[in-house]
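Of the protein chains in this complex, one is absent; all others appear in place.
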């Protein structure tokens, strides 16, 4: 069974609330979902996964420094190579519209692409990954996260089959 | 009296609704505000202004093609030079959180910076420029636009004095 | 046989010089390569392709306005849907280091992701797509383009198999 690893950190709890509905969407598609906080994730978890999804709060229009350290230091070890061809994705919480949440997503995607990962946009929802703003309803974001988790799981399955 | 030119285009009307409160904020500071739609703006308007603020709806995570053509073709004439040192800014409307409104703002700022313009962030509001999403209240965005207009007018005045 | 469509426009000829080696790389992998200039491409070409790769020169840190119009107007017709799940990619020429060529690539990738396309980074070469600067040797860029074309063709094949 293919596996997606979710690595996350949270500031006020909202990024953390997105994790469970994303996992539900992934499992709906018969893909395993493994979650690790940025403090607990091991390099072996990252190497073993078929997909890596990263969640962080909006930190000045960029990814959280601890997530960045994970890629700059830990994932730099055997670079380039180990993460190439895996599926990547990003999600996160932010404050108001225009407060940098999309830029934070994109800064995460830049890192994943740099490691050779495969990412997908979403024409039917949040195009670059789910964003939970202060005024977003909790129900709406949970639906979005579940449906996004399913989309990512399907991409992992498409690519896994293509490898055989 | 220094002058700020606002160039805009609108898709469903919301970007257009942001123009008037921005002008009010600019005028509150004793700076002239001139508005032109992308179809009507002339190169001489752009050359004459002390600041140029550009508004466009979110178009696939980027600026509207007509605004892009204005810079690729019209403003390319005497490039580089004529817009250097002027104040620049961007605002716009979008759909849902994560639907590309911040990326559209940034793509506009990239063009303005490329022309040598001076831009400012905003620590106290929408950091990269006002964003009007579908669920943003009309009152909140009007307040934000007015206060942002004042900030941009003050920057124009600071730079104009510094030139004397 | 799966097919990749290359849509491009060129300013001084260097973006155009990248097209042929990319096609060679694609064909090396047994995938069909079809090329169209931005003036000639038809919406049916885009709908029919398994992958769409877009090349444009650096235009003020963004994509060329004609390419933008293609997506804002032509590809907007049946949006969202028709391009979802296809492979996307971007390449282009620029002037000096720091002259906006990467930002132009990313602005193109933002549009493709917004349409639901699948993109891949490259850990072993130009991470976001091939970039041909003024001082890049013609031999080096041709090698890079060929190898990048092969990578994209392999992604198209992985995804096509996964669909069966």
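Each chain carries a letter (A, B and C) given by its place in the written order, and its residues are counted from 1.
Going forward, a residue touches a chain if its C-beta (ideal position, glycine included) is under 8 Å from a C-beta of that chain, and two chains touch if they have at least 3 such contacts.
Worth saying up front: this structure is predicted, and the values here are computed from it rather than measured.
The chain we do not see here touches A, B, C in the full complex. For chain B, the residues touching the chain absent from view are 79-81, 83-85, 106, 110, 112-124, 127-128, 155, 157-164.
In the full complex, chain C contacts the hidden chain through residues 61, 94, 96-103, 105-106, 126-133, 135-136. Contacts to the hidden chain, counted on chain A, fall at residues 59-66, 68-69, 71-73, 100, 103, 107, 110-111, 113-115.
Simple rule for what comes next: only the chains that are shown with their structure count from here on.
Chain pair with the highest count of contacting C-beta pairs: A-C. Farthest from chain C, judged by the mean position of CA atoms in each chain, is B.
Put simply, the C-alpha centre of chain B and that of chain C have 30 angstrom between them.
Centroid to centroid, with C-alpha atoms defining each point, chain A and chain C lie 25 Å apart. For chain C, the set of residues touching two or more other chains reads 110, 113-115.
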